[in-house]
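Let me begin by presenting the structure, written as structure tokens, before commenting on it.
As you look at this complex, bear in mind that one protein chain is not there, while each of the others sits in place.
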Amino acid sequence: MTARASGSAPGAALAGLVAAPVVVGLGYSAAAAIGLAGPAARGLSLVHIDRVMRDATVWRGLAWTIYAAALATALATAAAVAVAIGFRGTGIGDRLARIAALVPFPIPYVVAAAGAVLVLGQSGLLARLAAAAGVIHDPSGFPPLVLDRPGLGFILTFAWKEVPFLTFVAVSVLATRGQQLEETARTLGASPAATLRRVTVPLLWRGLAPAVVLVFIFIAGTYEGAALLGPTDPLPFAVATYERYQALDLTLRGDGFVLTLLGLILGLAAVAVFEWTRARAERLRS
Amino acid sequence: MLAAAACGHRAAARDATRDATRDATRGVTRGVTPGLASAAALARMPWDSVVARARGSTVRWLLWRGDPAINHYVDEWLAPRLAMRYGITLDPVDAQGPAILNALVVEREAGRTVGTADLLWINGETFHNLRREGLLAGPWARSLPAAALVDTASPIVARDFGEDPAGYESPWGRVELALIYDSTRTPEPPRTYEALADWVHAHPGRFTYDQGFTGLAFLTGLMIHLGGGASRFTGPFDSARYVAASARLWDWLARARPDLWRHGAAYPQGVAQLEHLFANREVDFAMSYNENEVVSKVRDGALPATSRAYVLRDGALANAHFVAIPFNAPNAAGAMVVANVLLSPEAQLEKARPDGWGDGSVLAVDRLPPEWARRFARLPADARQVPRDTLARYAEPEASPRYSELLQSDWRTHVRTGTTEDPSAGGDPESRTTRPALRSGP
Partner (left out) sequence: MTHAPVPGRTTAAPIPVATGASPGWRGVRLAMVTLLVISAVGPPALLAMLSASQSWFYPALLPTGWTADAWSAVVRRGPLARAVGTSVVLGLTTGVVGCVLAAPIGRALARLHGAARHVAVAAAVLPAAAPPIAVATGLQLTFVRAQLAGTPVGVVLAHLVPAVGVLSFFFFAVFTAYDTRLDDEARSLGASPRQVWLRVTLPTLRPQLGAGVGLGFLVSWGQVPLTLVIGGGRVHTLPLEVMGYVQAGETRFAAAAALLLILLPIVLLLVASARLVRGSAPASAPAPASAPAPASAPASAPTRVSA
């Protein structure tokens, strides 16, 4: 590796190499979506695209997915910001809070979702506690939190699942960039509340934004969680995609690839937004 | 892309120099390499030579590994005996119907004349699709010595969802769709579909079905009943019959909908989720495609001890499941030997034990040697199981898999979304999904 001052060619080429598998996947999905490739390929045909575009359930499902992912992301962000700001010190309470916030990090989506059913379901732990306390008498007395249209269980579970990661980023941002600017503001006479409002939170938001984008796209793209916790109608996007792959009717495979293509394009859009927010955060440092 | 392709070519070149029979670089397909006899060719050879070819080889078997009772039978009983008596190493790999179909289609698309699987566990829709796409080797099944013992008189064993296996698959076991109830909650379960509808209205929110294969089987059975019974659904797919029967099905479901669990707006993802709802008292019925599964589930603690299985008097869908050999199997001889062992009275008896798997035998009792017939008769029965004669009395063969295919997509588009429009108004089902074979191979 020679140290070239303006090494944009090799850098760009290497980045291209890293993205190459996704581009290949995109190309294959695109070809399969128009019938040129894939297990059920029958030659150039727009029937898959046509069928998916005209299917209202797909669009309603996509809308629900965006709604649920956005709400879960917002909740997780709020919680992470609260922990990062509220527990900045070195006391035992602060350290305990920060560790506790990070511990659920390695719990995989499928375990979180399965656990949520066992805790939040109408026959779950919370419901059993309510029954033991005499508040309800049978499972139907407990409000439906899983497989429900508002997606309450889904939102709560995934918000909880993403708090560790966002807390990690938030604490890092505050630790590395917060100090100087806040001190400067304080020495210029700003009150703690004003510092918080005008310096800390905007700073945190700038640094946190790329992570928030990623969290949103992760929640939106998960399958197992949506299948176990999400509503049956509107059907979450990832479940709608997977169903078409597994359908008994082979001709629906092409529809699955159309949805995959759509998912990949949305992923591209998310990456673009991510990079935009990251660039803004980077400009803040320089 | 370059890196992945380069890796692929390097790996392919390595394999090619190592094993001449595995050369498939750049998707170039070749004829069947010498030494790799097809199942059809082996079927014409004397059995001893097939066994000799299979000795010392490995048989990779794609089968569903989601049930520990089945895994126990395959890993702890079958595999050691195959190794000891035939020198065959069994390599079970987890794969279910649609995944098997996808894998073979992709392999053919990639030009792999020497594939990765030798034996497949399939039936119904999967067999139908694989056969239509020409992805199965054969015919071979009738050349097995143990094939003479098979109960070919039973329509359930002799046909796979109404289709003639024609020697492209060999029967392995049989199952029947059963409902599971809790004898303490439901001392008198409804015995007919009509009684079930009444029960649903009398107990709102206590019944539902799953979105997986078991729920689909329940709907198919209900549709067949509403369409006049199994005798009307023999033979190839009849779209007029489908339109008429499914209209009645949508009607039945629409009337039941407000009294289903969650008012019919949500359905559990698969049969495991339905069993969870049942065990935890959210609903009062579960279903199972294996009528004896209730025994092993109670033993595992997945279902309450007071659970019982039963079949409806209107008829219970029964079908057989089979093993088949893919078109590009590297070890067809080994696969055939395994299929033969699966049909042996010893293996079928062990499989039928209620404290193990409890899967039905496909052998004709009158064709068994008397000693084995006695042992089958002496099989213990568990109180939770459906008695064997009851099973036989109400068993109904499955209809053409096209009914289930269309039922699945129509249910998803119309019942699940809760629209009130009549799905059978969507046009002739035959024209909706006409599809010639999708061969894109050599």
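By letter and in written order, the chains are A and B; residue numbering begins at 1 in each of them.
Everything below uses one rule, namely that a contact is a pair of C-beta atoms (placed from the backbone, for glycine too) under 8 Å apart; a residue touches a chain by one contact, two chains touch by 3 or more.
Keep in mind that this is a model prediction, so the values were computed, not measured.
Asker: Specify the residue from the set A:W59, A:W205 or A:Y245 that touches the hidden chain.
Answerer: Only one of A:W59, A:W205 or A:Y245 touches the chain omitted from view, namely A:Y245.
Asker: Among A:I66, A:A82 or A:L152, choose the residue that contacts the chain missing from this document, as touch is defined above.
Answerer: A:A82
Asker: Name every residue on subunit B in touch with the hidden partner chain.
Answerer: Contacting residues on subunit B, toward the hidden partner: 4-5, 7-9, 11-12, 15, 22, 24, 27, 62, 65-68, 93-95, 99, 103, 106-107, 109-112, 116, 270, 272-273, 275-276, 279-282, 300-302, 304.
Basically, only the chains that are shown with their structure count from here on.
Asker: Just curious, how far off is subunit B from subunit A if you go by their C-alpha centres, in Å?
Answerer: About 37 Å, centre to centre.
Asker: If we count contacts the way the header does, which residues on subunit B are in touch with subunit A in the complex?
Answerer: Going by the criterion above, the answer is residues 1-4, 98, 101-102, 105-106, 109, 125, 129, 205, 211, 262, 265-269, 273, 276-277, 280-282, 401, 404-406, 408-409, 412-413, 416-418, 433, 435, 438, 440.
Asker: Would you pull the subunit A residues touching subunit B in the complex into a rising list?
Answerer: For subunit A paired with subunit B, touching residues are 17, 20-21, 23-24, 37, 39-42, 55-57, 117, 121-123, 138-140, 144, 147-149, 227-228, 231-233, 235, 243, 245-252.
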